[in-house]
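The complex appears here without one of its protein chains, the remainder shown in place.
Moving on, here comes chain A:
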Amino acid sequence: MTAPLDLSPAPGAAPLPRMILSQAAYEVRAVLRNGEQLLLTLIIPVVLLTLFSATSLLDLGPGDRVDFLTPGVLALAVMSTAFTGQAIGTGFERRYGVLKRLGATPLPRGGLIAAKTLSVVAVEAVQAVVIFAVALALGWRPHGDPGSVLLLLLLGTAAFSGFGLLMAGTLRAEATLAAANLVYILLLAVGGVVFPLDEFPGGVRDALELLPISALAEGLRDVLQDGAALPGTPMIVLAVWAVAGLALAAKFFEWE
């Protein structure tokens, strides 16, 4: 027979930070080897950035195209990971009883949410490195305060995570899949990611500026393109979305 196993009871939970790190590492691996997720998180942003920077397909107003596009694509990358990827991934985990099963392990629910957040931030860091590298190669010259950029990215992540988890925890997994992709495409089109909001009529533009994706893209542009520090309006818009999304998710999320 095979090696003996010591099955005598020796229960005990690992320290919480170790559980969170280990779950986060698993989630990062799961995202990075998932082809569809990689398409959303890396390939589409890089293709948009390269295509529209290197060609004059779009009229992007005065200034270097890459300086306009990089902040928008960065915002898109945050949305793809914190919202679309997280909503779909968590929706299917809920549907297949993974959340329930993890709920039977010593990892507490708060620890699972912390791990998911950590993995979203880690994937975003990978995305940012790739996008910055491509942008620099295309001649991007960033300005502004790195602290403001970081703060905007964190606010954006919180806002998108809240709504991603809200969707995953309330809708059927198939509905989440469809809706999360639809929202991604819509916000890509009308959220000032690659198509400037100036092209829309005034009233419509004012409304679109209240979207989290536009707030993040415009805020990042204010800093990276125009050298502003702590752009007030985008930060307030993002903070409102973040509080609303996280509160709604905390209230309505169903684990099974």
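Assume a residue touches a chain if its C-beta (ideal position, glycine included) is under 8 Å from a C-beta of that chain, and two chains touch if they have at least 3 such contacts; residues count from 1.
Everything below uses one rule, namely that contacts and distances are computed from a predicted model.
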Listed names "Ribose transport system permease protein", "ABC transporter ATP-binding protein", "Aminotransferase" or "FkbH-like protein", matching UniProt entry of the absent chain: "ABC transporter ATP-binding protein"
Chain A residues that touch the omitted chain in the full complex: 2-3, 5-14, 18-19, 22-23, 26, 29-30, 33-34, 92-93, 96-98, 100-101, 103-108, 256
